[in-house]
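Worksheet: one structure, shown below.
The chains shown are only part of the set, and none of them has been moved.
As written, the chain order gives the labels A and B, with residue 1 at the start of each chain.
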Amino acid sequence: MPYVNVKVAGKLSKKQKEEIVEGITKLLEKVANKPPQATYVVIEEIDRDNWGKGGKLLSEKK
Amino acid sequence: MPYVNVKVAGKLSKKQKEEIVEGITKLLEKVANKPPQATYVVIEEIDRDNWGKGGKLLSEKK
C-alpha cells in the first residue's frame, strides 16, 4: 500500500515520468513485496523559483 | 487543528471542491470534535501524466 511522492526542481519529460513510476513500483515489489497495483507514485515538478537550497532560490544560482 | 491534504488525479469543479471541503470539515467536527474554524483542507489536482499506479502513468492506461 505504498504512496510515494517525488518532488523535483524543474520539468521532466513524459518518458522520464514513465521510467520513474515503473522503476519505483518495481523496486518496492522486489525489496518489500508490495503489489504493483497498490503502489501510487505522484510526481510534482516544482518551479526553480519555488525551491530553495542553501538559503537561496535555485533560480538565483549560477 | 486538523490539516487535510487531498490529492486527486485530474480536475474537480469548484462545486465539487466546495462539497469536499464542507464534508471533511463537518466529518472532523462530528467524529473528533474539531472546531470547523481550525480545519484546513488543501486540494491538489494532479495531472494524469504525473500520477502512477501499477507501474504506469494514469495517462498511459485505457
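Following the convention adopted for this analysis, a residue touches a chain if its C-beta (ideal position, glycine included) is under 8 Å from a C-beta of that chain, and two chains touch if they have at least 3 such contacts.
Please read all numbers here as calculations on a predicted model, not as lab measurements.
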item	value
Homo-oligomer size of the whole complex, from 2 visible chains	6
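Throughout what follows, only the chains that are shown with their structure count from here on.
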item	value
Distance from chain B to chain A - Cα centre to Cα centre, in angstrom	20
Of all residues in chain B, those that touch chain A in their complex	7, 46, 49-57, 59-60
Of all residues in chain A, those that touch chain B in their complex	14, 17-18, 20-22, 24-26, 36-37, 39-45
